[in-house]
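Removed: one protein chain of the complex. Kept in place: all other protein chains.
Labels for the chains are A, B and C, by order of writing; each one numbers its residues from 1.
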Amino acid sequence: MIGLSHYLFVAAALFCIGVYGVLTKKNAIAVVMGIEFMLNAVNINLIAFNHFMAPNHVIGQLFAIFIIGVAAAEVSLGLAIILSLYRQRHLVAIDEMDILKW
Amino acid sequence: MDQFAWLIPTLPLAAFLIIVALTYRFKLLSAIVATSFSLGSLILAISILIQKIQNPKTTETFINWLTITANQQTVLTLQMGYLIDPLAAVMCLIVTLIATLVLLYSIGYMKGDEGFSRYFAYISLFTFSMLGLVISNNYFQTFVFWELVGLCSYLLIGFWFFKPEAADASKKAFITNRWADFGFLVGIIGLFTVFGSFNFTELSAVIGLHQNTLVLLILGLLVFLGPMGKSAMFPFHVWLPDAMEGPTPISALIHAATMVAAGIYLVARGYILFASVDSVMIVIAYIGGFTALFAATIALVQRDIKRILAFSTLSQLGYMMMALGVGSMTSGMFHLTTHAFFKALLFLGAGSIIHAVHDQDIFNMGGLVKKMPITVWTFVIGSLALSGIFPLAGFWSKDEILTVTLQHHFTGLFILGTLVAFLTAFYMFRLIFIALFGDKRSNHHAHESSWTMTLPLLILAILSIVAGLVNTPWFYQWTGMSFSTFLFFKEPEIPVIHWSIAGLSSLAALGGIFVAWIIYAKQHISADKLAERFKGAHTLLLNKYYIDELYGWVFNKGMIGLGKVFNFIDHTLIDGFFDGTATLIRSTGIQLRLFQTGRLQQYALVLFVAIAAMTIWGVR
Amino acid sequence: MHLFLLILIPLIGALFLILIPEKHQSLIKWTSAFFGLFGLALSIHIFFVFDKSALGMQFVESIPWIRSFGINFRLGMDGLSLSMVLLTSIIWFTGILVSWDLQERVKEFFIYMFILVAGVFGVFLSLDFLIMFVFLEIAVIPKFVLIHVWGSGKKEYSAIKYTLYLLTGSAFALIAMMMIYLQTMTLDFTQLATLTFSAPFQKIIFILLLIGFGVIIPLWPLHRWTPDGHSSAPTAISMLLAGVIMKLGGYALIRIGIGLFPIGAAFWAPLIAVIAVVNCIYIAFVAMVQKDLKYVVANSSISHMGYVLMGLAAMNTVSLTGAASQMFAHGIMAALFFALVGLIYQRTHTRMIADFGGLAHQMPRAATLFLMTGLASLGLPGFYNFVSEFLIFVGAFKTFPVLATMAILAVVITAIYVLRVVQQIFFGPRNPRWDNLKDISNVEMIPLIILVVVMLGFGIIPAPMTNLIDQGIDPIVQHEVKGSL
Partner (left out) sequence: MNISVVSLELAALSIGFLIIIFGLIFPSFRSSKTGGYLAIIGLLSMLIGSFFLPASNTQTFINAFYVQDDLALFFKQLFILAAIFINAMSLHYLKPYTKNKGDYFALTFFALTGMMVMASAAEFITLYIGLELMTFTFVLLTAYKKQDLKSGEAGLKYILLSAISSGVLLYGLSLLYGLTGKLDFAGISSVFSLGATSPLVVWAIIMLLSGLGFKIALVPFHMWTPDVYEGAPTPITAFLAVGSKAAGFIAFIRVFFHVFSVYTSIFMPLLITLTVLTLLIGNLIALAQTHLKRFLAYSSIAHAGYILLGVIAYSKLGLSAILFYLMLYLFANIGAFAGVTALVINTGHDRIADLTGLWKRSPFLSVIFLISLLSLAGIPPTAGFIGKFYLFTEAIHQGYLWLAALALGMSLVAIYYYLMVLRTLLSGTNEETKSFIIPFSLRLVMIVSAGMTLVIGIWPGPFTDIALRIAQSFL
């Protein structure tokens, strides 16, 4: 039987994969993808909780939908800026963007 | 008359203020103001003295200058007032008399000097301070005027401030006195703390109850430091010879007759304090005796006329101190009085000579007796008086001191005193034979001084002759009183002559004169050869036992060195610590700043590491 | 309204100055002088209407300030404050006159100076710790700008050093203040005086206050801002710094430390006494080896404040009266010293003692005044400094005989370095290098004469000032704690 803990485990794993991606990928777009992983882990969590803990309300699902929407905005914003930077400086490697430091 | 006693110091003060405010530009007017106001004080002093002779009752008047209250109770009162008793009356007379004569003399002596008015202003200020000290009724006021006297001394020694020696000497005088005054100040504050008063009368009422206690011993010695400084007792004597850089009349007034006598006067004034502890008295006596001998030996070899007189003064002050120390206030004060006359005379005479010769080295003088007879002969009278030749003033007072020394069983001091008498006569007549008689030793055009200068000399010469008589048995028989019945501590003494002692001291003095005559007048024995023979001793004496050098070394190496060490601590250690802290914080910041690498992923890493760390902490 | 007005006068003056265009320099100076004179006149007026027989605070004024903290803007004055206010207004006015030759950014100079003076008045008049603290900082901060912009020498370093030292000190005082506040929920002196604090609390508070205000006094080893600060500041500011700012610490320590926390004060008194001796002697030695004239004077100020500390340590009416009198006396004396040094520097453009010599030939007036100031500083009778030092010694001797004796020793060392400087600068043969120097002009004499007259006047007749201070000090000393002298 697949229980809550399985969902949670999967979500946690997904979150960690996302974190790994964020920390290691050189390409800015890959980093954005890592973030998406993290957010989706949250969504799994929310829906699983909603299902197992409080099936009478849909608030968890509601939240998940909000998160999906916001994440979309986030990605588009991120990509837009990456694009603009690419136009300016011809780079997408995230560790070369260090004009601002110290 | 006593109610006008406050006028005695006030008149010179008024003169000072008038000169500073009004007559500074009119030189002669300044001199006239100073002299006439001083004369006024003299007349007042004389009348008060006469009144005291008729009725020797003490009068005391004061105002509360400053009171401090705590909790509605008065906890501290500082008084300003006057206490007129025979002692003060005598001292007033001496000060005003010498001051007036010196002022008169100075009109001639200082003629043409740029700072003529300044000079008279200073002297007036000095006279004011000295008289304020003399009539003071409490230690606080005494201290105030004590310091002012010191200030005037500073100003007058450094009168020719452009001479580096004069500037040095004035500083030296002030600072040496400061060291001594430090003890004095601590002493009187201690007295106040223990006995609750500064007032002489109140203190004498309570001090008597604490005979020979440790606290009185300490306080007595501390207070005595003050007189040691002013009266230039060893080891504070170094300033007095150097003080001769000032104009000569100043030397006569301040550094021979009055200010240096302030120490003696203060010991006499606070006699109850010192007399209450035997060991203090012994210390006073031996310091006096030692200074007397010590200074006399130095005087033997000096070449500068004023320095010889200065060391002589030191020696005589030691004599007076010794007299006080052995327990006879009368004899000390008596010697002070007579000494004031003949030492002022000698200094003024020396001034007259210097004025004429423009040199102070006795070996550049000689053959003056024909050129300036009044000066020379009055000088001889003064020297005779100083040497203690019958019947001049010095004879009586010196004899008195030697007598009391023996009476109080200070045999050692008696022998020492006699020896000093011999030395005194020797160095004075060495001076006379070299400087005044004999051949002219340099190309000088000496001439007699003007009347304003010779008149004081004559007056002082007369006084040097007769002043001693007031403490003779004959005078006592004649008037029914004498100096020692007028001025005394505890009980009056009737003057008597101890012929054996008098004979001995006269013999010593005559011996001194004789030896000087042999060496310097007849030149049977070569002085140079003597010096060669006792080269070590001669050099030692010529360099004043190297005490100045010692002090200089202590000051330069010790105090300046200490200052440098402290300065180093300030600049390097303390500043280093605080600046170092600032630098450390700053460099920490600069190091920490490098963590901000600009790499986005490192920022994220920091974030996740922090979360992980907190999680580990939380789950623990 | 007297006291409000007193604080407002400099502020209004500053406001007026803001409105005057920079180019009307003489108008700015005259306006400044007018307000300075107004302040001086008002404080003298207060001196005369002040009831000298009554104990306690007078002219008390109060308006709610921070109601939710229970803090009122409360002003009041006793003899102690009045003496300090007089000191401030005298130095303020003379400082303006001394700055008459200033050319550079005159307007701003006076504005900052006025703000500073308002702060100083505020400190002396406030009856609430928080208000006092605020005013203290108002008095401290303008100095940063004043030293930085109009100073000389290594002014940047000095300005920042000065500010950091004083603010670090304030931090300690601030902690003490917050602890007091939390204990009592009030910072009103009159209310605090009615409360009793436990001994451990008092001990903690007092040491914090001692460090906090000690920096201003300044206490050794927290004194290092002083020489640099004084030396770099422009003349008028040195006058205010040495004349008034250093007194803020002593004043606050008397008013708060000793007045409200007598047990703590008594506990730390031996430490203060020891530091006082170090201040007196050690710094005097340091002063002795300085090559720069202003450094000598600045170090001498620290040394003299050592006497104040000695007076504080003894904590009896006499010693505290002496300490407060010394603050007044030293304030005037230090102002005079710095004014003279400023005048000499302005003419010679050097402050190195070795460069001078024989200046008395060219500048007899300067020489006379400098000598007088020097004599005052070494405690010569006839100057008010002597009276106050004497009172301190008398008071301190009872409590700390040995330490007091050592402090008295400082008068000797002071004499050594003061006379040494006098000799090296003014005495000796005429130095042709300075033949073109002009002596102090009649106009320039005005502020100097004012200061000399005050110094001498109270030296000869000390009772009016001393009794005034005594009247203020007496209620502050808690007689039952330490006993009276």
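The definition used in the following text is that contacts are C-beta pairs under 8 Å (C-beta built on N, C-alpha and C of every residue); 3 or more make two chains touch, one makes a residue touch a chain.
A quick note: this is a predicted structure, and the numbers were derived from the prediction, not measured.
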item: Which displayed chains the unshown chain touches; value: A, B, C
item: In subunit B, positions touching the absent partner; value: 582, 585-586, 588-590, 592-593, 596, 598, 600, 602-604, 606-607, 609-611, 614-615, 617-619
item: Chain not shown, touching residues in subunit C; value: 64-69, 108, 130, 133-138, 141, 144-145, 148-149, 156, 159-160, 163-164, 167-168, 171, 174-175, 178-179, 181-182
item: Residues of subunit A in contact with the chain not shown; value: 8, 11, 15, 18, 22, 28, 31-32, 35, 38-39, 41-42, 45-46, 48-50, 53-54, 57, 59-60, 62-63, 66-67, 70, 73-74, 77-78, 81-82, 84-85, 88-89, 94, 97, 99-102
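Keep in mind that, in the parts below, only the chains that are shown with their structure count from here on.
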item: Between subunit B and subunit C, centroid-to-centroid distance (C-alpha), Å; value: 37
item: Separation of mean Cα positions, subunit B and subunit A [Å, integer]; value: 98
item: Complex interface listing, subunit B residues touching subunit A; value: 593-594, 596-601, 604-605, 608
item: Subunit B partner contacts - residues on subunit C that touch it in the complex; value: 161, 164-165, 221, 224, 227, 282-283, 285-290, 316-318, 321, 358, 360-361, 375, 378, 380-382, 386-387, 390-391, 393-394, 397-398, 401, 404-405, 408-409, 411-413, 415-416, 419-420, 423, 426-430, 462-463, 466-467, 470, 474, 477, 479, 484-485
item: List of subunit B residues in touch with subunit C within their complex; value: 65-71, 73, 75-76, 78, 140, 143-145, 147-148, 151, 154, 158, 161-164, 167-168, 171, 174-175, 178-179, 182, 185-186, 189-190, 192-193, 555, 559-560, 562-564, 566-567, 570, 574-575, 578, 582
